[in-house]
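Before anything else, here's the structure in question.
So, chain A:
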Amino acid sequence: MPARWFVLLLALLVAGCSGGGNQAAPSGPGALATTSSLASLASGVTGAPVPSLVPIGVSPEDYQPAPHDIEVLHAARVLVENGAGLEAWLDATISNAANAQLVRVVCTDGLPVRNGNPHLWMDPEFARVYVAKIRDALVAADPAHAAAYRSNAAAYDAKLVALTARIRRKIATLPADHRTLIVFHNALDYYAARFGLQVVGAIEPTAGAEPNPSHIADLVRQARQYHVRAVFAEHEFSPKLAHALADEAGIRTVSYLYDDSVGTDPKVADYIGMIDYDTDAIVDALR
Partner candidate 1 sequence: MNELLAPFAFEFMQRAFVAALVVGGLCSTMGTYVVLRKLAFIGDGLAHASFAGIVIAYLRGFNLNLGAAIVTVITALGIGFVHRRARISLDTSIGVLFTGAFALGIFLMSRSPRSTVDLQSFLFGNILGVSRADLETIVGLAVIVAAIVAVLWRPLLYASFDAIVAQASGIRVAIVDDVLLVVVALTIIVSLQSVGIVLVAALLVTPAAAAAQLTSRFLPMLTLAGIFGIVSSVGGLYLSYFLAAASGATIVLLATVIFFASVGVAAARRRMREAQRVAS
Partner candidate 2 sequence: MKCVEVTDLVVRYEHVTALDGVSLDLAPGTALGIVGPNGSGKSTLLKAIAGLVRPTSGSVRVLETSPRALPPGTIGYVPQAEEVDYGFPVNVRDVVSMGRYPRLAPLAPFRAQDRRAVDDAIAALDLGALQKRRISELSGGQQRRTFVARAIAQQPKLLLLDEPTTGVDAATEDAILALVRSLVKGGLPVMMTTHDLDRAHEWFDRLIVVDRRILDDGAPADVLASGTYAQIREHTHVHGHRRAEEHA
């Protein structure tokens, strides 16, 4: 094959490169969060955008920290993290960052974690607790702006209360037997428990575990048994299994949810936007 063809093809390949950066640098009060959802909650308290370590679209459980993250951690004052096993890689990264002043806010401390599932932030009532903890940590680390933090946090808390009420109203419009779902991951367990929905099963019950055929067959049977009306895939992952399952069970709807991708899609610009979006998607699908 002539050399020049190969060089041409290589050039086309390189032309596919596009620029852009993904920098996280601590802002004003030196606050930093691990995930974009937590960053959104934190910015409700600071009143300014808070950066997140894990880039949008990367699953926090699988995240591999980059050298840049260590620099960023070194300069930060307050780190907002989820805990409950979500960020297993964090401890090693923090000790590498050697930041003696870093205050770590572990949001799930003291909250009822069930089955080792860390997705408590998906329940707005727990999110209120997260916000309170973030506020307290910021007030302690940056007393100069304590008043601002308190008033921001109070305002945001009110928004979260309104969010909960909104969700309850929307879910109330669903008939009683239209409240079962099959999901991809177990991100919705706490949300579902709070708002009276039943998660009949998850395609991938543990992150990364490959589903086996008898599990999918079980889900199909359960879907039929509980008259599940929708299967929920997630934007981040390939929806093929969800579609296969839905086809098999005769379920028409496969809908897409977010559990932690705040900030890319204009529809999910922040935490509240994400929960609203998911709620609307769920209610539409189950109607």
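On how the list was made: all candidates are chains of the complex that A comes from, given by their letters.
Quick note on the criterion: a residue touches a chain if its C-beta (ideal position, glycine included) is under 8 Å from a C-beta of that chain, and two chains touch if they have at least 3 such contacts; residues count from 1.
Every value quoted in this text rests on a predicted model; they were computed, and no experiment measured them.
Trainee: Using the contact rule from the top, which of the candidates 1 or 2 touches chain A in this complex?
Mentor: Selected candidate, touching chain A: 1.
Trainee: Spell out the part of chain A that touches candidate 1 in their complex, as residue ranges.
Mentor: 1, 3, 6, 9-10, 13, 16-22, 55-59, 66, 209-217, 220, 235-238, 240-241, 243-245, 247-248, 261, 264-265
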